[in-house]
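A protein chain is absent from this complex, but the other protein chains hold their places.
So that you can tell them apart, the chains are marked A and B in the order they are listed, and the count of residues begins at 1 in each.
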Amino acid sequence: MNRHVRPPYIGAAYYPELWPLAEVENEIARMHELGVNCVRVGEFAWGRMEPREGEFDFAWLHEIVDKLYAGNIAVILCTPSATPPKWLTDTYPETLNVQSGGLASQFGGRCHVCKSSPVMREKNRIITRKLGEEFGKHPAVIGWQLDNEIFHYGNGCHCPLCQKRFRRWLEQKYGTIEQLNAAWGAARWSLEYDSFDSIIPPRHDTWNHPSLSAEWLHFQDDTICDYIREQAEVLRAYTKAPIGTDMMLPLELSHTQMNESLDVAQVNHYEPAADLYKTAFIYDLMRPIKDRPFWNTETQAGWNGSNFAACRFRPAGNCYVNTWMPVAMGAEMNLYWLWRAHPNGHELAHGAVLTSAGRYYHIAGEIARAAAEFKACSSFLQETRVRSKIAMHSSATAAVNFAVAPMVEGFNYRERLVDLHAAFRHCNVDLIDTAHSLDGYDTVLSPYLTTVDENGLKERVMAWVEAGGTWIVGPMADTMTDYTAKYTHAPYGFLEEFAGVYTRYQLPLETDTIRLRTSDGEEWPASVCYDAYELRGAESLAVYEGDILAGYTAIAGRRVGKGRVILVGCGLRGEDLFRLAGAVPSAEASQNVRVVARTGERREGIIALETENAAGFLRLDGRYRDLVSGEEVSGRVEIAPYAVRVFEKLAG
Amino acid sequence: MNRHVRPPYIGAAYYPELWPLAEVENEIARMHELGVNCVRVGEFAWGRMEPREGEFDFAWLHEIVDKLYAGNIAVILCTPSATPPKWLTDTYPETLNVQSGGLASQFGGRCHVCKSSPVMREKNRIITRKLGEEFGKHPAVIGWQLDNEIFHYGNGCHCPLCQKRFRRWLEQKYGTIEQLNAAWGAARWSLEYDSFDSIIPPRHDTWNHPSLSAEWLHFQDDTICDYIREQAEVLRAYTKAPIGTDMMLPLELSHTQMNESLDVAQVNHYEPAADLYKTAFIYDLMRPIKDRPFWNTETQAGWNGSNFAACRFRPAGNCYVNTWMPVAMGAEMNLYWLWRAHPNGHELAHGAVLTSAGRYYHIAGEIARAAAEFKACSSFLQETRVRSKIAMHSSATAAVNFAVAPMVEGFNYRERLVDLHAAFRHCNVDLIDTAHSLDGYDTVLSPYLTTVDENGLKERVMAWVEAGGTWIVGPMADTMTDYTAKYTHAPYGFLEEFAGVYTRYQLPLETDTIRLRTSDGEEWPASVCYDAYELRGAESLAVYEGDILAGYTAIAGRRVGKGRVILVGCGLRGEDLFRLAGAVPSAEASQNVRVVARTGERREGIIALETENAAGFLRLDGRYRDLVSGEEVSGRVEIAPYAVRVFEKLAG
Partner (left out) sequence: MNRHVRPPYIGAAYYPELWPLAEVENEIARMHELGVNCVRVGEFAWGRMEPREGEFDFAWLHEIVDKLYAGNIAVILCTPSATPPKWLTDTYPETLNVQSGGLASQFGGRCHVCKSSPVMREKNRIITRKLGEEFGKHPAVIGWQLDNEIFHYGNGCHCPLCQKRFRRWLEQKYGTIEQLNAAWGAARWSLEYDSFDSIIPPRHDTWNHPSLSAEWLHFQDDTICDYIREQAEVLRAYTKAPIGTDMMLPLELSHTQMNESLDVAQVNHYEPAADLYKTAFIYDLMRPIKDRPFWNTETQAGWNGSNFAACRFRPAGNCYVNTWMPVAMGAEMNLYWLWRAHPNGHELAHGAVLTSAGRYYHIAGEIARAAAEFKACSSFLQETRVRSKIAMHSSATAAVNFAVAPMVEGFNYRERLVDLHAAFRHCNVDLIDTAHSLDGYDTVLSPYLTTVDENGLKERVMAWVEAGGTWIVGPMADTMTDYTAKYTHAPYGFLEEFAGVYTRYQLPLETDTIRLRTSDGEEWPASVCYDAYELRGAESLAVYEGDILAGYTAIAGRRVGKGRVILVGCGLRGEDLFRLAGAVPSAEASQNVRVVARTGERREGIIALETENAAGFLRLDGRYRDLVSGEEVSGRVEIAPYAVRVFEKLAG
């Protein structure tokens, strides 16, 4: 490990293979100017590492990494597997990804190979092992990134091997073809399969069975998790530094499963300025995955773009807050993409820290400022953590179910969760998948959690409620198996009984004619779907109004042991869910200010981040010190547009 | 026939093969609760009927049909040909439909086979014959439905056999390749064919000749008509119950031709609540096809949807009116799709009478109410019919011509006809294709009827006018052959001479600068196209105003024998066409109320249906009895939102 570099890390992806070797000295000097202390290297550089099959060249990379080490720049080394050189697909054309419809993908971009190909996997292990051998013990290397933004692109690989693997995968899950036919209801439309061997993956131009489409997605997920797991295993023999893979945010990807074989959650994200507040969703999702700070491996410096600069203009200060936000919320790293803009090729119009000509973009000052402040707050950030008493489920299984069967026109699971989550901007909340433990949470929210009965969650959540937890569940929760089938004995698997209701009617189409009246007399809008309950032991917390479901219960609550279950029958606004959860803000603040509470064994404090480029405020309860200015503050504090304020609580 | 069940029929599609056999008792009990007296079964169940090639199993279906009979539920039995089991395409891959471009369709949805494949046809005849043998004389079975929503999906089948059949089909129509080349104007762009054998169907990615595209559509139409005809012929040996096929509403499909070999017109339709008034178009189109009441074989119970509920929310009462409307307008049956929602598979989010869990949706009460009222009005409905003195042409040939050559940007034949038709909401009107007889009509409207010279219509309509009919024809009428060619001697085939005009200018692009001034001094808007006439024996009924065509006649009228032809040169609003036709309302009513006059040998009356969920009225001329309430009424009657009122005229 690089002992001279301390977190938080700030830096960028750096592609020295594209520039004359001599440039590295200048680049390091620039990094020092800005306070940058970490770079990612090696990503995509397979061609330079192994220019011809079996011929390796790491001398150039050693020179780079040595110089970075000498310059006190921490290094994250990347496996280059996302971009195999042309010799791989020229020599082994069977490694090419096959599109739905039968056309092999064409070399020329990235991610054009089959993720299961044995030849590709072998070449992959070799280059990974070589990297491990060469750099596994290098003191500059603080961690590893595997592949790049891995996901089941397009519709997955349809090569004969993947088709065969899919059949075996289904056989393992369903046992017999009769069980699969029954589970999928294949009798309808005479779709019964004779054998697993007769199953074919869903084709893009076919009206596909949703269970088939869902399993194909789950299978893709397993394939790429296995692909990453294999790389991690190879590397572990050579390194003690943490290993991860820089993930994108499609919720259909099981971030939890992906990280089972890994050490550190890594995430890449790009959003327009107006969506800055939504990035909190990302951090609350990454933080609980591993019991250590996560890495924000990519975000835009000024803008993103491939052949054109995109995602709209960002006002001054936006880059600064975007840099601070992951670190405030639980990351120990924020890296930009990229250090110096390419002069050509794919993504030649992407924003960066430096232009192709090696000059700073205007955001350099904001980066330097964040770097300096990271340094000033370093010990506070390392000695405190973000802890939550509230968790909200974000489920890969639900995401897959909704991807193949959104159930209600226009319904988008991800957008809905992000919207609900945004209401929790003044209190810490964890976003967890179903496999995650419920220990330590007071309240768990499970909106749109189609599948409760997986990963033992059903039994665990019932016991956790019994022991005192408050579970706010629904709408659309417990309505589906993990193969996209509804229950036939009741609308829910077990929730009617557990929550003490009988579902009289179900209406899954949004309308503005139905509203809620809470037992406190408040009127709330309802959306998406409307399950109407009769009480069988529960108490009514809200009833429907309108011409169709008037008088039926929309929200039902019931004590269970020391805890409580609250069943929600319809879509709620985030602010109403917040109130239903009895959530308590970490501090009073204006809506444009995100409040993050950090606690440690001996220190605690609050970080306030303004995300809307407007004036805001925070009200501190007690005496605090501003760790950047050094001033002592208390009471109402003005938060300037795009300001970040770090307040440590003072004793007494 | 099931003697214990009397029309009108009300019920749903029922898929007992998806549920435990024992469930049928519960389902029948539910049917009785609602007043449901008819179900469709067997559709799509080929896999259960013939699980392996040549192995048949109808025991389960006998059990179901027997129990339905015992429960006094009438049965419509369906041939399952829309969903051949996997063994068909696995054993005979040549039966797969081939897409334009050459890719064979993939098993996994429905309608994936070639409609001409001899093997498929043979298997089809076998399963149809088996069904006939097993159930042809079953007293529960009141009728048959062939296949499902048959249409030329996508761009039709491009398999070698279909290509060969297309060539022979063209040869039969054109005789020699020289005549085809001449008819199509193939000299342009050097597109002449050497022989019929060198003709290839239009490919989706090619800029295709409109005549080629049109003939391909006509050929598809003939193919599916033949496909249905064959099934009907097989069944007739075994059954006396009426046979039909449940059609969708694309006007390019020749509903008249399709039904030549059938006994009862069947139709499926799904519309959002706001389009309820437009469904009248469907019923006026179906009613004249056969001289017996048609069957509304599918409509949504609550909503439709495949992987998500769609077509927007329906207020309370909408299902009730939607159920009554076909029956009021000439059907003897209204069936929903579907009885009980699937728990999985395609269309798992579709609305139904019962949820997957077997509970009623909120619309059950509306269904029960309609069922009870059907019973109360049964004899009146059976002893009266909907008869019209006005007919409007809806032509499959015109629809095909406009599909391949809309002639004016944005012009949509179907939408335009539906709009015009909507103005006739207070008087009965028939929608007829060109082959239909004109006997008994006082007035015939032929807007946008591109091709008059087919099916002998030209001669028939001239004689009919001579004998006293009023023909309101145009715009765009008589402008094309049935192979999408314009005339070259005049803008119209014969209309100039027949109507006594000379067309001075033609302007086929909508503009708001041109309006009409009628001979009564009224100003009417004009749209779509503007043919400007000089009089050659006609009188001017309206002239154009505006900078280009000012003063030329837009609407010309001429006495011919005892009748009259009115030639319309431009697009009119429905209300203006209504006035031009001198149409007389069956009763005065508000615009939101549809008025249907029913007459029989001894009884007559009026049905009023409110379609906009708003208050309306009807003014009765004479004394009537409300057949539901039993009250006697006369004069102005208030029609509540979404109300249906059946008034029988009292003697004296």
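Throughout what follows, contacts are C-beta pairs under 8 Å (C-beta built on N, C-alpha and C of every residue); 3 or more make two chains touch, one makes a residue touch a chain.
Source: prediction; values computed, not measured.
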Sort through B:D205, B:D291, B:D520 or B:E601 and give me the one touching the missing partner chain.
B:D205
Thinking of the whole complex, not just what is shown, which of A:H342, A:R414, A:R460 or A:R625 touches the missing chain?
A:H342
Any idea which of B:W46, B:F107 or B:Y193 touches the chain not displayed?
B:Y193
Residues of chain B in contact with the chain that isn't shown?
101-102, 183-194, 198, 200, 202-203, 205-212, 404-411, 483-491, 503-511, 513, 532, 547-549
If you put the missing chain back, which residues of chain A would it touch?
15, 17-18, 44-48, 51, 80, 83-87, 90, 99, 103, 105-110, 112, 302-303, 305-313, 315-316, 341-346, 348-349, 355-362
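One rule holds in what follows: only the chains that are shown with their structure count from here on.
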Can you compute the centre-to-centre distance for chain A and chain B, using the mean CA position of each chain? Integer Å is fine.
50
